[in-house]
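In this view, the complex is presented without one of its protein chains, the others remaining in place.
All chains are identified by letter, namely A and B, in their written order; residue positions are counted from 1 within each chain.
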Amino acid sequence: MDAGRAHEIRTGLDRKPGLREQAALYYRISRLNLKAQTAYHGEFVLGLLFGLVWQGSMVLFAGVLLLRFPGLGGWKQGDVLLIASMRLVSHSLYVACFSNIAMLSMTVQEGRMDGFLLRPMPVYRQVLLSRFQVNSFGDLLAGAGIFVLALFRLDLGWTPLKAVYVVCGILGGTLVEAGVQTLLAIGALRFTGLFTWTSWVDQTISTFGNYPLNVLPSPAKDALTFVFPVAFIAYLPAAIVTGHTATTGLPLWLTAAAPLLGLGFFLLAKTIWYRSLRLYQSVGG
Amino acid sequence: MSEIALNPASGPGPFQLPSQLPSQPPSQLPSQAPSQPPSQPSPQFPPLRRSADTRQSRRAWRAARVTVLSEFYEWGRVASTLGMLVIRAALTYWLWQALYATTKSAAGLDSRQATTYALLGVFYVAFRAVNRWAARDNMVQHMLEGTIAYWFLRPVSPRRFYCIKACGDLGYGASWGAIAYIVCLTSGVIAPPVSVRAGLAALACMTLGLVTLYYLRLLIDLACFWTVVNNQLVIMYEIVQNVLAGALVPLWFFPAWFASFDRLLPFQGTLNVPLSLYIGRTPVNQFAGALEVQALWIAILAVLSTLVWRRASARVTVLGG
Partner (left out) sequence: MNINRPGRSGALGGRAAGHAGGITAENLTKVFHVSARRPGRFSAVRSLISLQRVARTAVDGVSFQIQPGELVAFLGPNGAGKSTTIKMLTGILTPSSGRVEVNGLVPHRERIANARRVGAVFGQRSQLWWDLPARDSLSVLADIHGVGPELFRERVAAFDRILELSAFWDTRARQLSLGQRVRCDLAAALIHDPAVLYLDEPTIGMDVVVKEQVREFLRDQVENRGRTVVLTTHDMTEVERLAERVILINHGRIVYDGDLNTLRRNHSDTDGPDGNADLEDVMRRAFGRQAASELLGEGGEAASGVEAAAGGEAASSGDVGVSAGSGVEAASSTDAVSGGDVEAGVGPGAKTGGRPKAAIS
């Protein structure tokens, strides 16, 4: 039994809440969080705008460049736009559901982690529920908007299979990003200076995740595929959909399995995170 | 009561041990008239000289060393900074090389110019604002923890203290930036300035740009006094500023209407103008015009920040009991 679940003492009196109960609980928690957030009026309003502005600027970056440069590593403009928009939607889902794990160092510094370890709820879930991410509204809006625009500019032969695959690809991308931040969050349990890394990673993914990675020279490309799985977020699924699989430098099955690998990566990261809970050092004397 | 020799002329003397004070009677209950002033100054604390009173301590500028010290006491942070910078620079370099692989020139820039611009942009963004969050030294953190109270109990005004901190941060960041620049220059990754004059003009513009950024960040931080937390504001500001300054993409890649709108704002003077001068896109003789705009903005922001500081000082309330 890993550290996170070890504290769930199972006696005759304790029983695991059913699915419906859990859902009601999460809803209630989120509502409370939201209520608390709305108390900081200025911040709340800004948070709504934040997502739009942040993603908007990233899209601006990608869009402006794409318009000026005819193509990238054999990819047409429209195809590159697909990568960018898939990544955007993935990211906005990540922000909505998982971004609190990236803020773990702030949560630890506030001294809230101790409380999480003492409650009859999985610690990871509590971390995810610890804040209401107001940004996510803006992010989702921006992501969905760009995605729809991209779809209009693309001329792929859309089939139901492709559509389903794109959805899987997006979900897989969300999980990859969540997995990466979860692994980084392990550092937050022990070191409090890690916020800079998590935001740097966020920025790097946002900047470089929009491009077909085959344009980068081999060491960089391999690093971004195997060391730091940016490729799996949007590039590889998009490659399948647009048919650019020859240039990815990876076997076809690996490319096609990207969403599944994303899921596996996330589950692995979460398990390792739970194991690492014993590294946790509380703040303060 | 025993006689105690007074020596008002001397300043605070070396820390000394005992001599007995005459015992004071306990003060009266509030119902009685309280208007007797304390009749004897304590002999251990001779009054400070008038001139020393209101003049702020000049030695306080040495406090700027806090940034460097705290960053270097945590080797992990230095290593992180280095690592993040190298990776980001490498990726940027490769990306721009790739973008230009199929074209010779885009928006009037060739590959080397664009790469130089992009890399200098990366260094600039990485170092112009040292993040003190991990050291719990941001203004918003002081507000949340209540330690902002101490800022008002020092013989330097909070305003000057903020400036001292910012100078410390800037010195630290600029050193890193300079090192990165020299390394890249000597390894041929980026091009030298088109002429010495252009290089100096770029440097002058960038310095003024940093002053502008200081005031902008100051105003954002002062928002804490009204809204308590300003995390979102800071992040938004950073993004907007990066975009409008041309840190992500050189401004001339943007459509014309955007560029002319941006010219009115103070941001492009912080990065776009100096770098354009550097790579030769803007001729040096247009330097004076750009400088005027920057100077005007600095004047406006300086006045604004003075006003806001005054109101902010009046607003602070520290919570508790």
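As a convention for this text, contacts are C-beta pairs under 8 Å (C-beta built on N, C-alpha and C of every residue); 3 or more make two chains touch, one makes a residue touch a chain.
Keep in mind that what you see is a predicted model, and the values were worked out from it rather than measured.
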In the whole complex, not just what's shown, which of B:P155, B:P192, B:P255 or B:G289 touches the removed chain?
B:P155
Among A:W75, A:Y94, A:F116 or A:F232, choose the residue that contacts the chain missing from this document, as touch is defined above.
A:F116
Return the single residue from B:A63, B:V284 or B:V308 that touches the missing chain.
B:A63
Looking at B:A90, B:A107, B:L144 or B:C163, which residue reaches the missing chain?
B:L144
Residues in subunit B touching the chain absent from view
8, 12, 14-15, 17-19, 21, 24, 26-30, 34, 36-48, 50, 52-60, 62-63, 65-66, 69-71, 73-74, 135-137, 142-150, 152-157, 161, 225-229, 314-321
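FYI, only the chains that are shown with their structure count from here on.
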State, to the nearest whole Å, the distance from the C-alpha centre of subunit A to the C-alpha centre of subunit B.
32
Would you pull the subunit B residues touching subunit A in the complex into a rising list?
74, 76-77, 80-81, 84, 87-88, 90-91, 94-95, 98-103, 106-107, 131, 133-134, 136, 223, 226-233, 235-236, 239-240, 242-243, 248-249, 253-254
Considering only the defined contacts, which subunit A positions touch subunit B in the complex?
40, 42-43, 46-47, 49-50, 53-54, 57, 60-61, 64-65, 68-73, 105, 109, 134, 191-197, 200, 204, 207-208, 211, 215-217, 220
